[in-house]
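One protein chain is absent from this view; the other protein chains keep their places.
When the chains are written out, they are named A and B in that same order, and each has its own residue count from 1.
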Amino acid sequence: MSAAIVLAGNPNSGKTTLFNELTGARQHVGNYPGVTVEKKQGTCPTESGKLTIVDLPGTYSLTAYSLEEVVARDFLVDENPSMVVDIVDASNLERNLYLTVQFMEMGLPVTIALNMMDVADKRRIKIDIEKLSKLLDVPVVPTIARKGKGKKELLTTISSHVENKIKPLNISYGRDIDTALDKMEEMIELSGFLTAKYRARWVAIKYFENDSQITELGKKADQKIASDLERVVEKVTDHLSATLDTHPEGMIADHRYGFINSILKQGVISYAQDRNRQQISDKIDRVVTNQFLGPIIMVAIIMGLYKFTFSYSEIPIGWFESFFGWMGGVADSALSDGLLKSLVISGIIDGVGGVLGFVPLIMFMFLGIAFLEDSGYLARMAFMLDRVFRMFGLHGSSVIAFIVSGGIAGGCAVPGVMAARTLKSPKERLATLLTVPFMNCGAKLPVFALLVAAFFSENEATVMLLITLISWVGALLVARLLRSTIIKGEATPFVMELPPYRLPTIKGILIHTWERTWQYIQKAGTVILGVSIILWAMMTFPGLDQTKIQEFENQRSVITSGVSSQILDELETIQGDQLSANALTVKESLTQVDFDEAHAGLKNSIAGRIGSSLEGITKFAGFDWRTNIALVGGFAAKEVVVSTLGTAYSMGEVDPEEITSLSDKLKAADGWGPLTAFSLILFTIFYAPCFVTVVCIAKEAGSWKWAGFSVVFNTALAFGVSVLFYQIGSIVL
Amino acid sequence: MDSIIVGIIVIAAVGFSVRNFVKIYKGEGSCSCREGCTTCSSKGACKPDFSIVNKK
Partner (left out) sequence: MKKMNLRQMQVDQTGTITFVKADGELGRRIRDMGLIPGKEIKVQGRAPLKDPVSLRIMGFTLTLRNNEADHIEVEVK
């Protein structure tokens, strides 16, 4: 036997955990409602054959309320799975069964995995599993997904019920609706209206629920039947509102819950204590979302995360730096002077190494964020910030999109853009996905870390917090601007579950952290490496022409011709500090010539010319031509800003034997100071999103117009902010 | 000799990057960021059933 089954259920019911248990797949377990938007698939070997398992997005219902619901529903209809394994949170049975009932109404074969039995036990909720199974007429298997309990029983139950014939569930929705449903069912069946895919009665119910997807499909399939059905619905609607002051949608939901209640009341469930009594989560929330303490705790948590990240990553970052320094030294002695050596040392080691050097920082940051995500705190942030976000035309769920993009630091704008999908209002969605790129993603992090370490090493965590605040305020103001000008429109309701706090499992967090860190490393080794090599080539060629090289040669001979052969010998044989004073001056002037030559070569290169041509405008923001090259390269991926600066300052290096980190080089370089550094930080926060994000914006917004807009608008904004800061800063300081 | 090796490396880098960007543009490439990022090829690419979105 080989069958396709789907896992479905409410968000936070442990669906993803069970999926991981069954398939062994490593995948993200979030605590925010609707964190899995995409389809996840895996296989599970059983005694009777291989099971293909699809993890559906978590939903509360099967209306067309959100994209997840539509995704889930379409999949169920189109793929016709041999079993729907419905994960039901035992501690929250009543609401979870609401979805179960809808699967059964669709006529799908259902097996209930009654999950979180341990939580239910703790809350002293007793469930008569056999009775539940009998009354609903579906198999029910108790599980504890977090501990992997019940997995085997679940698999056996699935395989023994896969072949069973199922009888669709018909719930009574009150006499008025029932009569109409019977009539509509007949009409639908007679004409074969949408019956190729859907059950007739279900289609009729959807007409009553005013389900946009089905009514539109209906219009396309058969205009006449569709309007006939709509007329029936209209009649009942009028009748209901006249007699009962209600409408069919409300009646249907009431009766569904009524049906569930009637089952539960037959001794299926018993509570030893008040269901709505305070749980530990609620007690925590009292403090954590408190009017005064809430915001303070939020800032403190973020500040604490930065302190933790910067202070603990400092030492390992030092190790990485010395490792790459050592590698540079090895390459220096192993290769003969020439292009290849320059490529290896300046292009690869100083470029990619600069990015890889921040691996410890990234890792610690991800570790902290993984903890926050898995614990359920992010939903509280959405709860607290919803009011603020609404003032700026965004939504509580935008908070999550922001955080996924790096709102705390170290995310990625691509999934952030995707996360905006949970927003129903297209206008809010657009505003969200245009502003999430302002967040400090994992790729911008090394840029900030580099500049902060070089110029603000005393207050690393504070400056990082400041950067975060600036990006949030900037994003909110831009959102406000967009929402009151080009994308005005309505708001989405904010009905959200606050999932109980959960202590994240160490295994989960470590897997999570490692996956992201590994992806960062992989990206440095592939995309960044490729771009670094190209940029190195652009910074090397065409190089200096023969006459220029000759000029520098002449300068050298002028210096050496004036000194005695004894000193020349000394320069050849004796190292560094032991040189006599005379020899030292000669050496210094020689290195000055070397430096000038490298500098002239760099400036004459393709990239140098591009950078210089931009300098005319960027000088107002304090950026020289080298920074310009880095920023242009940063469009490919933001880490490239670091790698390019690494290459550029490595190529003009005075003494290649001396191991200095890039931040030390920047500190010593001309034109660099806290003012320039912060201006560059501001520019990096706001300027054009990276290439991948731009593509995703285009796809998600449905047009390249918005992608183009984000490139042009963001760059203009970044430039404006940087110039303003740099100019005012120059006057004040 | 040096120049030839450098030439090959640079050409390879250009080829790799161009291919990479074309892939991303087509929505197949990996963006190598955190998971949940649907541009990752292993996880179903940047085209998670856009037909569904458009169908509505």
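Observations on the structure shown:
The working rule: contacts are C-beta pairs under 8 Å (C-beta built on N, C-alpha and C of every residue); 3 or more make two chains touch, one makes a residue touch a chain.
Please read all numbers here as calculations on a predicted model, not as lab measurements.
The chain not shown here makes contact, within the complete complex, with A. Interface note for the absent chain: among A:G396, A:G622 or A:G646, the touching residue is A:G396. Interface note for the absent chain: among A:K131, A:K149, A:K183 or A:H247, the touching residue is A:H247.
Contact with the undisplayed chain is limited, among A:D74, A:D176 or A:E497, to A:E497.
For the chain missing from the display, the contacting residue among A:S91, A:S375, A:T435 or A:S605 is A:S91, taking the whole complex into account. Within the full complex, the residue among A:K134, A:K341 or A:K424 touching the omitted chain is A:K424. The residue from A:T156, A:S281, A:S589 or A:S612 that touches the chain not shown here is A:S281. Although one chain is hidden here, its contacts on chain A can still be listed: residues 60-61, 63, 65, 91-92, 94-95, 98, 123, 125, 209-210, 247, 249-250, 253-254, 257, 275-276, 281-282, 285-286, 289-292, 294-295, 383-384, 386-388, 390, 396, 424, 493-498, 500.
Here is the rule we use: only the chains that are shown with their structure count from here on.
Centroids built from CA atoms put chain B at 18 Å from chain A.
Residues of chain A touching chain B in their complex: 27-28, 30, 35-40, 64, 67, 70-71, 74, 212-213, 216, 336, 338-340, 343, 366, 404, 411-412, 414-415, 418-419, 441-443, 515-516, 519-520, 522-523, 526-527, 529-531, 533-534, 537, 636, 691-692, 695-696, 699, 702.
Those residues of chain B whose C-beta lies close enough to touch chain A in the complex are 2-3, 5-6, 9-10, 13-14, 16-17, 20-21, 24-25, 27, 29, 31-39, 43-44, 46-50, 52-53, 55-56.
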